[in-house]
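Excluded from the complex is one protein chain; the other protein chains are retained at their positions.
== subunit A ==
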Amino acid sequence: MSDVLLTIRDLKIEGRSDEEWMPIINGIDLTLHKGEVLGLIGESGAGKSTVGLAAMGYTRDGVRISGGSVEFDGVDLVNAPLMKKRALLGKRIAYVAQSAAASFNPAHKIIDQHTEGPVRHGVMSEGESARDAMDLYERLRLPNPEEIGFRYPHQVSGGQLQRAMTAMAMSCRPDLIIFDEPTTALDVTTQIEVLAAIRDIVDQFGTAAIYITHDLAVVAQMADRIKVLLKGDEVEEAPTREMLDHPQEEYTRSLWAVRSFKRPAKPVPAGDATPVLSVQNVDASYGVTQVLFDVSFDIHQGRTVAVVGESGSGKSTTARCITGLLPPTSGVIQLDGEDLPLDYRKRSKDQLRQVQMIYQMADTALNPQKTIGEIIGRPVEFYMGLRGKARRDRVAELLNEIEMPPEQYIDRLPSELSGGQKQRVGIARALAAEPKFIICDEVTSALDQLVAEGILKLLARLQDDLKLSYMFITHDLATVRAIADEVVVMKDGEVVEQGPKADMFKPPHHPYTDLLLSSVPEMDPDWLTNLLEARGRENIGDAAVGRMDD
């Protein structure tokens, strides 16, 4: 076949750890035709990025290709001389990294970094390349394509920077682009623009692409074919629609099923019941900048209130006000009908105990120098006064509660746990205080979908057993669907809409809620196309938000 662009045969890759070479990829085959988009999905650690980089004949430090071949348009990239690879990379094969902010050099203007590739490869002169860049910026629907390139990377938003990076990858009109989770770090509303822009430009130039992601709904929009990886092995590969409709393997089906987790809604509490936590007319500011405007909501016993919104909408600031880290400038926070002192330093030990927090990044939320037993044992000792054997027993009980066998984990350090296990320890630490109310700050957003589902199920079970109330901060509406009883939508420090979940997912909505809801990718491969048509071409993302403000 003449239109085959990239063939990978029995690729084996090893990584070095503790003086030994451990296999990372155990023999993967991959064929990519010209103009085709292949989606590569799997959990973290599945080897997606490693395969993506190997497709360029590149490996990270401490990693080596130990077998197999990578053939790009007749060139064997594994054994090609350095000079020959250099002539290909950037010119015919390009790479778009997950974090555009970390991949641009902050000291140079965007357009200067854009033109470097074409000039060095001798494809265009600097002037031609700059004009071409503006054309690409326009095609990618960046605002002010004539002048945006003359800004520095920190002067444009994350979504715009990601598109500028896609433009840069396009600068030499490559035959193959590797996208490594290009939208994972973006908000849902921004993600849409980037996805649409990438899909269009790949389409226009007939570029082949490998699209790496862990988000199934995203890959369903982008890819012609999907390949599922698990721990360095291929699970299965099929055209997108076939894969979505009839997954063959058990593992693929479990990936697909994640999004179907849903707990039954709880009965609405009586109108006169005292809420466990009540936030009333709270204003807050950082210095002179006011960031919260008249925020009010109640959380009743045994219920979950999800607070949703984009980054910068004031979700986490509300949590900081409730915990007392950022005393509100006005307003009242009540626990069980009693006013809480606004500053955490003025709260009693018992008031502190009642309000606990679970953090987004379990890595920074657990002291890396302490064992799991010490981390969970400290609140047990501090609040309950248990010591010695009583303390150890209680810690073991809590570890059982979070489904981690105590004898195996109690003496381990956080670095010896997986991401999901660390998050479970964070939950156990909060439970150890025997609180009434727990704030969950994006607790699943850093986790793989299967692991996140386990955490959500655990939280739901604990809520039923212990009659806990949750305030669940998230930007992921799939999570909201799964776990929330009530929803509070925030934007720019204000509550734009709130009510029971059932009402929230039914129209009519506040226009912003509508935008948020419709931006969540769905598994249907036609979703993006339909959505873009419905919204009208120039009306997506930024533009739509801007319009609403007017």
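Note that a contact is a pair of C-beta atoms (placed from the backbone, for glycine too) under 8 Å apart; a residue touches a chain by one contact, two chains touch by 3 or more; residues count from 1.
Assume contacts and distances are computed from a predicted model.
Asker: If you look up the hidden chain in UniProt, what protein name do you find among "Na(+)-translocating NADH-quinone reductase subunit A", "Putative transporter component", "Peptide/nickel transport system permease protein" or "WD40 repeat domain-containing protein"?
Answerer: Not shown, but named in UniProt as "Peptide/nickel transport system permease protein".
Asker: For a quick check of understanding: of A:11, A:32 or A:433, which residue touches the chain that isn't displayed?
Answerer: Final answer for the missing-chain contact: A:433.
Asker: So one chain is hidden, and I want to know which residue out of A:152, A:256, A:344 or A:505 touches that hidden chain in the complete assembly.
Answerer: A:344
Asker: With the full complex in mind, choose from A:305, A:321 or A:357 the residue touching the hidden chain.
Answerer: A:357
Asker: Of A:325, A:390 or A:502, which sits in contact with the chain we cannot see?
Answerer: Once the missing chain is taken into account, the touching residue is A:325.
Asker: Just one of A:254, A:281 or A:367 touches the chain that is missing; which is it?
Answerer: Reading the full complex, the residue touching the unseen chain is A:367.
Asker: Please identify, in ascending order, the residues of subunit A that touch the omitted chain?
Answerer: Per the touch rule, subunit A residues meeting the hidden chain are 16, 62, 79, 81-82, 323-325, 344, 347, 349, 352, 355, 357, 359, 361, 364-370, 378-379, 382-383, 429, 433.
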